[in-house]
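Here the complex is missing one protein chain, while the rest keep their positions.
Let's look at subunit A:
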Amino acid sequence: MDNMVASNNTLTAYDKGPGRITAGPSGRKPRRRLSRRNIIVYGTLIVVALYYLLPLYVMIMTSLKGMPEIRVGNIFAPPLEITFEPWVKAWAEACTGLNCDGLSRGFWNSVRITIPSTIISIAVASVNGYALANWRFKGAELFFTILIVGAFIPYQVMIYPIVIVLREMGVYGTLTGLVIVHTIFGMPILTLLFRNYFAGLPEELFKAARVDGAGFWTIYFKIMLPMSLPIFVVAMILQVTGIWNDFLFGVVFTRPEYYPMTVQLNNIVNSVQGVKEYNVNMAATILTGAVPLVVYFVSGRLFVRGIAAGAVKG
């Protein structure tokens, strides 16, 4: 009987819902927009963002001015007369040494270096990582340790031995040689990346595939690969930006006609003959940096979408 009364009370309480609210705090807690906390947080962020964006602003403005306007000296002022002349010159006419065909040659060299290096290094490293994570073969730990230690040896130590090795292979000074070097130097960090990612996938999935009769390559292509889009995008960002921005290997291991864009940029900007064409230099620099920038914007979004789509979850 007591129970009956209790449940009746609850029912009526629900019925009367709206009228029961009394004076005092109720509902969502109000927050002030201009609180001290918000001012500090957003203030700091805005200052830092400006600090990073200011150089880019100056570069773009300068690259759109003609030389007479630059000589006036106000680097922050927007151009009075917009001209795309410096961009055209940087791309197609600027001289490095004897060649006067601008950055375009370096751009295509860089493309021919970056694309194969990225594809080959990611393909090999992902298989490495998969084998190390899922097929624990004899000596796997030792192999992995050696690979990781390799990542900590300074590049400078290895430059001359690599020159000799490439010479003996007959690919010194060619794009092929540089692609081989980039592929090898990307191996430790990429293998680590892929191994850790594959090790994080549920082990039972791998076991289920083995019971289903799938072998090494079938599991890799049919099970692991489709689940690993995010890590492939991460690896691609790392490789494309790393290889595109490389200067040292490009200048050491190739001949002038194969110089990548970064080396050519340096040669244009640092040329000592004639007047310093600041507008051309700025345009050339932006052009060189454009590729990594685009990669970040495009694939960064893809990356986030990959995770959000639950591609990782089993």
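Structural remarks
The criterion applied here is as follows: a residue touches a chain if its C-beta (ideal position, glycine included) is under 8 Å from a C-beta of that chain, and two chains touch if they have at least 3 such contacts; residues count from 1.
As a convention for this text, contacts and distances are computed from a predicted model.
Only one of "Acyl carrier protein", "Acetolactate synthase", "Sporulation protein YqfC" or "ABC-type sugar transport system, ATPase component" fits the UniProt record of the hidden chain, and that name is "ABC-type sugar transport system, ATPase component".
Contact with the omitted chain, checked across A:55, A:161 or A:213, is made by A:213.
Of A:154, A:226 or A:274, it is A:226 that touches the chain left out of the display.
Within the complete assembly, residues 202, 204-205, 207-214, 218, 222-223, 226-227, 310-311, 313-314 of subunit A touch the chain that is not shown.
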